[in-house]
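All protein chains of the complex are present and in place, except for one that has been dropped.
Up next, chain A:
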Amino acid sequence: MRVALFLTCVNDTLYPDTGRAVVKLLTRLGVEVDFPMAQTCCGQAHYNTGYRHQAEPLARHFSDVFGSDAYDAIVTPSGSCGAMVRELYPRMGERARAEGRGDGLARTLAPVVPKTYELTEFLVDVLGVTDVGAYYPHKVTYHPTCHGLRSLGLGERPTRLLRAVKGLELVELPGAEECCGFGGTFAVKNSDVSAAMGTDKVRHAESTGADVLCAADNSCLMHISGTAARLRTAVRPVHIAEILASTEEEPLS
């Protein structure tokens, strides 16, 4: 099995540890990982802010980079970027068609859509594993981010993976399904509301007594950890890939 790692621009630039964790984890599970260096950004921020036409060249570029037959799957540790490809690329194609621009965009984007998986989806659905041999002796609470939860329908996959981690105690997060308040440009355009939502998320995490707040999307974690740092809380936000990559021999620092 040969997969292309779609790391996302946020992870690549700000959270390289998550990328290293995915490589370590997938390699351990016998998957051959490649990182196509020409990848940049899926266009989600452009699309969601109302710049669909600017998102189109980025989507084309994505397809160009990842569409190769050499890959059995495209794996990303980001629910929202995964949803961008799987849910919104087809929609971009349809809109272009509705605007009388023909089938070109839809045809260009089609090959990458069914091959793109969010990490936990790939592990559970494609590799068929829930116990990835991880060790992480901490009390963890899980925040299902909105796109992972509602667009991709990740459901129980992440928590099944977490439950199988040795040493890990999973505690339920109150109001888990509520948005953390990030929402891309929402965090800037509606900063007050966004911050209020982030504060509630952090307070809920604190109330569980967990050391770690885990999620499958670094964009949301960036917002949550920025808020947590300001509130000086003890809960540490960590990406699920880093927990799953952690082993007794090589624990996550």
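Rule of thumb we're sticking to: a contact is a pair of C-beta atoms (placed from the backbone, for glycine too) under 8 Å apart; a residue touches a chain by one contact, two chains touch by 3 or more; residues count from 1.
Criterion: contacts and distances are computed from a predicted model.
Per the UniProt record, the chain missing from the shown structure is "Iron-sulfur cluster-binding protein", taken from the list "Acyl-CoA/acyl-ACP dehydrogenase", "Ion-translocating oxidoreductase complex subunit D", "Iron-sulfur cluster-binding protein" or "Serine kinase".
Interface note for the absent chain: among A:1, A:110 or A:195, the touching residue is A:195.
Although one chain is not displayed, chain A still touches it through residues 4, 7, 9, 11-17, 19-20, 23, 34-41, 43, 45-54, 57-58, 61, 64-65, 68, 70, 91, 98, 146-147, 149-151, 177-179, 181-198, 222-223, 225-227, 229-230.
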